[in-house]
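Have a look at the structure below, then the notes.
Complex shown without one protein chain; remaining protein chains in place.
A, B, C, D and E label the chains in the order they appear, each numbered from 1.
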Amino acid sequence: MAVANWKIDNIVHGLQQARHDWRESQHRPKEFGGRELPSKEALKAIVDDLCGILFPMRLGPADLRQEGEDVYIAFTLDKVLSALYEQVRLTLAYEARYRISATIRDSNHQPDAAMIQQQASSMVQTFANALPDIRRLLDSDVQAAYEGDPAARSVDEVLLCYPGMLAITYHRLAHVLYQNNVPLLARMIAELAHSATGIDIHPGAQIGKSFFIDHGTGVVIGETCIIGARVRIYQAVTLGAKRFEVDDAGNLQKDYARHPVVEDDVVIYAGATILGRVTIGKGSVIGGNVWLTHDIPPHSQIMQSMPKPKISV
Amino acid sequence: MAVANWKIDNIVHGLQQARHDWRESQHRPKEFGGRELPSKEALKAIVDDLCGILFPMRLGPADLRQEGEDVYIAFTLDKVLSALYEQVRLTLAYEARYRISATIRDSNHQPDAAMIQQQASSMVQTFANALPDIRRLLDSDVQAAYEGDPAARSVDEVLLCYPGMLAITYHRLAHVLYQNNVPLLARMIAELAHSATGIDIHPGAQIGKSFFIDHGTGVVIGETCIIGARVRIYQAVTLGAKRFEVDDAGNLQKDYARHPVVEDDVVIYAGATILGRVTIGKGSVIGGNVWLTHDIPPHSQIMQSMPKPKISV
Amino acid sequence: MAVANWKIDNIVHGLQQARHDWRESQHRPKEFGGRELPSKEALKAIVDDLCGILFPMRLGPADLRQEGEDVYIAFTLDKVLSALYEQVRLTLAYEARYRISATIRDSNHQPDAAMIQQQASSMVQTFANALPDIRRLLDSDVQAAYEGDPAARSVDEVLLCYPGMLAITYHRLAHVLYQNNVPLLARMIAELAHSATGIDIHPGAQIGKSFFIDHGTGVVIGETCIIGARVRIYQAVTLGAKRFEVDDAGNLQKDYARHPVVEDDVVIYAGATILGRVTIGKGSVIGGNVWLTHDIPPHSQIMQSMPKPKISV
Amino acid sequence: MAVANWKIDNIVHGLQQARHDWRESQHRPKEFGGRELPSKEALKAIVDDLCGILFPMRLGPADLRQEGEDVYIAFTLDKVLSALYEQVRLTLAYEARYRISATIRDSNHQPDAAMIQQQASSMVQTFANALPDIRRLLDSDVQAAYEGDPAARSVDEVLLCYPGMLAITYHRLAHVLYQNNVPLLARMIAELAHSATGIDIHPGAQIGKSFFIDHGTGVVIGETCIIGARVRIYQAVTLGAKRFEVDDAGNLQKDYARHPVVEDDVVIYAGATILGRVTIGKGSVIGGNVWLTHDIPPHSQIMQSMPKPKISV
Amino acid sequence: MAVANWKIDNIVHGLQQARHDWRESQHRPKEFGGRELPSKEALKAIVDDLCGILFPMRLGPADLRQEGEDVYIAFTLDKVLSALYEQVRLTLAYEARYRISATIRDSNHQPDAAMIQQQASSMVQTFANALPDIRRLLDSDVQAAYEGDPAARSVDEVLLCYPGMLAITYHRLAHVLYQNNVPLLARMIAELAHSATGIDIHPGAQIGKSFFIDHGTGVVIGETCIIGARVRIYQAVTLGAKRFEVDDAGNLQKDYARHPVVEDDVVIYAGATILGRVTIGKGSVIGGNVWLTHDIPPHSQIMQSMPKPKISV
Partner (left out) sequence: MAVANWKIDNIVHGLQQARHDWRESQHRPKEFGGRELPSKEALKAIVDDLCGILFPMRLGPADLRQEGEDVYIAFTLDKVLSALYEQVRLTLAYEARYRISATIRDSNHQPDAAMIQQQASSMVQTFANALPDIRRLLDSDVQAAYEGDPAARSVDEVLLCYPGMLAITYHRLAHVLYQNNVPLLARMIAELAHSATGIDIHPGAQIGKSFFIDHGTGVVIGETCIIGARVRIYQAVTLGAKRFEVDDAGNLQKDYARHPVVEDDVVIYAGATILGRVTIGKGSVIGGNVWLTHDIPPHSQIMQSMPKPKISV
């Protein structure tokens, strides 16, 4: 089969030039050695193992027997924490190399490998210690879904196939990493959930216990959201920022509270949009498609007063 | 590399305690042996094989030749039905163990393995017998997509890459399982389609022939929906429940008709929301973003009369 | 374990009959040899390799070192272009077989294998030549995302985990295939991105540099859209067709401009719906949930004037 | 590509007839359900895991750390013993079905599944209990190889790459299974070693500590051999049976002592052949290519007195 | 980690020069397109499938049930014969390219692709037709091993783990390919068996029914051997050529009968060496280590009269 030679040299050269121009524009130092970046595939495997650790008889290996739970967890923890340590270390080393956010550098302003390792180790320990509490929170979420959906027949059905359950599981893991200063890893985990479920929860969001998202496609929950206990949310709900503030130089401002506070026992129906640092008072019910940019007192019932659709037969 | 020891014993103990508390709260009997639960990965493989059986020259193995279709189908059917039988059996055994919905128990109120096997076998046979009719329904769906989308260049393009086609294929398989009293398996298959396409069709929904969903992201179709023939739906359409009814004790009521009836030849444009047991009459067209909670007579044209947006330059 | 025999012969026969009826209805010639169709899995592998070629130190193999970039690219290009050639050849052969769109046939009206190979070869060369420019466009998209999202901490974070970045990368590759007359392959690549991100960009859409989609779930961009430079779009935005035009015989008309033109520097917030061949003037801002079916002059600010929601406490 | 149709029906029919004739000739009962036979692949995986359990820091997973040895062993033991149990159960069930050797049958002369399970369980427990002693024996073998080969630079080199070490490791595991009445499994393990090393040790052979085989290709050690401590053997040595005895009916007799006894501290050089139930006395040295069919007193030096080869220049 | 740059250009250049010199020395035409050579891995997969086809309930897939045998065989045959066809075609095309042995070329002395395909197709059909007879021969071999080895406990043990059984199975398949003029494929299959068992049977050897090799390591059976029915052979037996004949120009002569003829019911014990075109008469027994280069009459008993070994204590 006469396949062309593709003139590969030209294309290689063109790509080389494009990379060169980009690196110039970014003032990137020349890299030596490997690329030293966290890996999506590695994180996926880590999160899968963590799910098995949290729910061994439901999400662990198919041939696990209950009397072997603890041994399985100990062995898998040892493996997964070392794998996570490596991803944290890669992230910190990457950030030190490019001086991103809080970086670790020695007295010559060079990345300090020993300090990076020590800090990675400490971060992973903190993460590991949080796992039992995460399990308890997730138990409350399972129960909330079971009680909140008339179609749910058992708690195990929730764990095995509800996308909202997957999203909150990934989020509770990612949120601990976010709190421990590896936001890049946290974000990568959040995007794994986003891709699988269509639910986009920023790992910075604080979410109370017994949280339930039904259907979920199109849900967006922003970085500085604070969500209370027993909150229920349906598909296509946005808890977003009203607008982005810029400083005098016109640069986007970061790290200020710009997303809603949702108090305990609130229900938000499909398609509702709540923008800005507003507070939805305890026990309120927000109807479908409601558009909200101001505070709501506790126990309110909000209904979008849509104009009647026009009907012609 | 000085990697910490992670104090694994503490974490294992903390997780053990959390599991213990959960199982107490659920009054779970102690489990012996393996976990005996259906598996998402096994179901994914089963559905992939079923797609190959239904459309051997399009979704079967790449090296299949047309003269080998029947042998391929016979061999794969034998394999896939045994695999499905095992998943059905696991599901029935699981339900008997936890006394979920209709359970099979012997005179000592214990799960009856022989009856479970017999019932699983009978359910799988019924499922298998439905496959030729499913193929015919799916052929009508392919044709509907081809005729309904100006961008479609061939019926094969529809089969190979339309997400709506994937969603309805999975649904028609899942719906037969739902009708045969393995709703957990049906739901797991529906969620595989949901994750891949963003289209969330509850396996209980009854859907007529020549059904077409375009784009599809964010579509939600509820458990008790009844959809006629030649219906077309666009992205972000919700056919949902208006509210959940509770009994006198405050518990959610289940198993009553709470989702729309959509009659033949209806078109529903993107973002429309139709809630409750309302009927959309034959041949009606529901415009984009329409919000509907009441019956619509046949051949209606419904348009959301949106207020003019405010423009400032 | 007494597993039933499944009466496979009946089912095989039923499926055979269904296939026969379908092929009759489609006037399909009997196929000999293999199925000769492009493969989703093959395309996925091709696009993965292309991502590595475009961004070797970010999306290439984990153990790549910067001094080996060019050799890696040359080797992978050679491999991936041959693989792509095979997919293009399969597509052209398929189209010739079924007389779809522009087909290649010899003087006896039979598919002409040599011409198909030659044309496939030429199409792949054109595609390959476009790669350096695609890289430059994607660099502008990365920069746009970094500057447009207060949560983005580095350009690498954008490349590694933003779904909008994945969608535009796949689109820019697919668009070149669309322009080179293999729309089926282009569409299959677009659907890979759609499934992973919930963002549905038709490969025909023309999109300028520095394009940024945030969150992205539910975005739909139609086939004849023209989008300028530095445009920013949020989740659930639709740039769609108003209605489908039919000819006198009632057949859908194809290939006419039916989607919006969005000029440079436009921002479109979440949930906005813009339908038909309308023009959104340069520098305009379209607010959330706006519903638009007419032209907008440059530098407009459009806000949906929603009726106040009703509140009851 | 015009590939023939292969007239498969004829071949299928021919094979069917051949199988039928064979089964008739063997008086085989018709089988229902699956084939219920132990699997070579499963045994290979089991032996690999057992090697890791015996030498975790040398043959266990590459990323194991010494502080995690016990947890790794506990987890892997739990997994591997269950896998071995299944292979033992399949073997016993197979033997009961075909009435091979000691079979387990109920009062109706049918295989008794419960008894088979109980016996399998007990056999595996006995096997598991033997593992620490096997490790101690293998340590003595490693030390013997290190001391016996001038080319060996470390004990770890012996463990990692000496074929004789692999053969004796597999043998010591297989021998325990042989003693516990699952000779078929034992034989399958022995053949795995035979294929990898060219060393053929029947699992029935009794071999003392500090055993060393150098090079090893072509070594054959028969079923009833008894080998003392600190024995050293080179390639192509045969410890075989002189002839097979038949009973009056002309059938081969089984289960009588027909292979050599090799006492402590014997060395047997390459190519020596020792046949029959003879005893090689303690501390003897058997030269290369020696042919022996009678007893040898302790501390003998045996040299083959070869006729001078003829030389012509 | 400071890894060197390896000066790859120099090495690539050095290798290029070495390849160039070799190709010059071989008068090789420049190759275009792919390498077009049969593949060891592909053949391994083909032989594995053929083993399953021949013994479906013993060497087929673990989950096969007896009632599905024929469907499994038909499906697998269709797949494996097409795969074999491709290997045969590659071999014929390779031989035509390099003018090896009988080559297929058109009137311009170029390889003729159509003729090659036709011939490959015909060869595969002949091979396929031979499968039922091969099964019957192998059944006789299984029975011979069971009856000839006092350690064999069942016919299935022979099939599952005797290396001699694997070797004769591969040989009987390879021999049919050898007879059908694809000796390269035949040789590759023979070497797969050689590597797994240490038994080296040239695919040209003609071997009668009820053949049994015990232990087997080091057995060599030459290309022109003729072996009768019910022959038994032990390890390290050589049936070889005495010397290679050269023509007047000093080139090795090929294709003449140069290996032994072994008549029915002969037994040859371990280490015996029989060289040249000699005949071992029916029913003879050749003792261990015997060295034979002349004919032996029927029913002889041959024993090597070894000089007594010297013993010193």
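Note that in this section contacts are C-beta pairs under 8 Å (C-beta built on N, C-alpha and C of every residue); 3 or more make two chains touch, one makes a residue touch a chain.
Computed from a prediction, not measured in an experiment: that's the story for all the values here.
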Request  = Tell me which residue among D:Arg23, D:Arg58 or D:His299 touches the hidden chain in the full complex.
outcome  = D:Arg58
Ask   = With respect to the chain omitted from the figure, which of D:Gln110, D:Asn129 or D:Gln253 is a touching residue?
value = D:Asn129
Note = Listed in rising order, the chain A residues that touch the chain left out are 3, 5, 8, 65, 67, 71
Message = If the hidden chain were put back, which residues of chain E would touch it?
response = 1-4, 6-12, 14-19, 21-22, 25-26, 30-35, 37-40, 94-95, 98, 100-101, 183-184, 187-188, 191, 194-195, 198, 200, 202, 204, 217-218, 220, 223, 236, 238, 240-241, 244, 252-254, 258, 273, 275, 287, 290-292, 296-297, 299-307
Positions on chain D where the hidden chain makes contact = 53-54, 56-58, 60, 62-66, 69-70, 73-74, 77-78, 81-82, 85, 117, 121, 124-125, 128-129, 131-133, 135-136, 139, 147-151, 153-157, 160-163, 196-198, 215, 217-218, 235-236, 270-271, 288-289, 304, 306-313
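The criterion applied here is as follows: only the chains that are shown with their structure count from here on.
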Which of A-B and B-E has more C-beta contact pairs = A-B
Inquiry  = I'd like to verify one number: the distance from the centre of chain B to the centre of chain C, where each centre is the average of its C-alpha atoms, in whole angstrom.
reply    = 26
Task = Could you please state the distance in Å, as a whole number, between where the Cα atoms of chain B are centred and where those of chain D are centred?
result = 52
Task = Report the inter-chain centroid distance for chain A and chain E in whole angstrom, where each centroid is the mean of the CA atoms.
result = 58
Task = Specify, in ascending order, the residues of chain A that touch 2 or more different other chains.
result = 1-3, 32-34, 63, 65, 74, 78, 82, 198, 217-218, 236, 304, 306-307
